[in-house]
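Sharing a structure with you now.
Every protein chain except one is present and positioned as in the full complex.
What follows is subunit A.
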Amino acid sequence: MNHSGPPAAHTGTGEDEGHHALLRSVVRTAVAIFDARAGSIALLDQDSGELVFEAVAGEGEGALVGRRFPAERGIAGWVLQSRQPVEVHDVDSDAHFARDFAESTSYVPKALMAAPLLCGDEPLGVLEVLDRSTEPRTPLAAMELLALFADQASLALVLVQRARRARPVGAGPAGPAEAAAQALAGEISALDGGRREIALRIVSDLTEVLHRRP
């Protein structure tokens, strides 16, 4: 894939770092458990129609984070559109599908597993595992495990997106109080009507209690 854009700008707030640590942890664990050569989590940027590498482990770890590529292309496009994971066992003979890693790392995977990262029916991104060891797990068992990692990665990506939406545009690194308030606002805005009302009432009560401090 062609990495046309610049690396994504991370604002470097503590919250952001925490979420990226979570994503890195998911993908590193996936690579370790699958005994794979590499793994990645890419976030879908709906506005630009691109995927952005958010976390990479193994091959390409130092080169790919922040890189962008067209979301409709290749196996990533396949799983995003079909909402179904897939494993392709002989992808190496097709340069079109191996290009994303090859262009930046000179590494061409032979096999690739990919799963969509979903929030309900909405696609958030793609989890890929490259060249897993085929010894301990059958393809069906690997697919089952991949789904579990995809579930974890989806939850982490939801947190990343919520945090970014909650943070005002142009805001710099937040202090602990601001970060807590932003996280809380993100959580509340994600609730449905009734629960949001209850949450807002709790916040109002808390504010009143804090006002009463001596």
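Quick note on the criterion: a residue touches a chain if its C-beta (ideal position, glycine included) is under 8 Å from a C-beta of that chain, and two chains touch if they have at least 3 such contacts; residues count from 1.
Going forward, contacts and distances are computed from a predicted model.
Undergrad: Would you kindly match the missing chain to its UniProt protein name, picking from "Serine protease", "Urea ABC transporter permease subunit UrtB", "ATP-binding cassette domain-containing protein" or "Formate-dependent nitrite reductase, membrane component NrfD"?
TA: Matching "Serine protease", "Urea ABC transporter permease subunit UrtB", "ATP-binding cassette domain-containing protein" or "Formate-dependent nitrite reductase, membrane component NrfD" to the record, the invisible chain is "Serine protease".
Undergrad: Would you indicate which residue among A:Val91, A:Val108 or A:Val160 is in contact with the undisplayed chain?
TA: A:Val91
Undergrad: Touching the hidden chain in the full complex, which residues of subunit A are there? Just list them.
TA: 44, 46, 49, 71-72, 77-78, 80-91, 93-94, 96, 115, 118-123, 138-141, 143-144, 147, 150-151, 154
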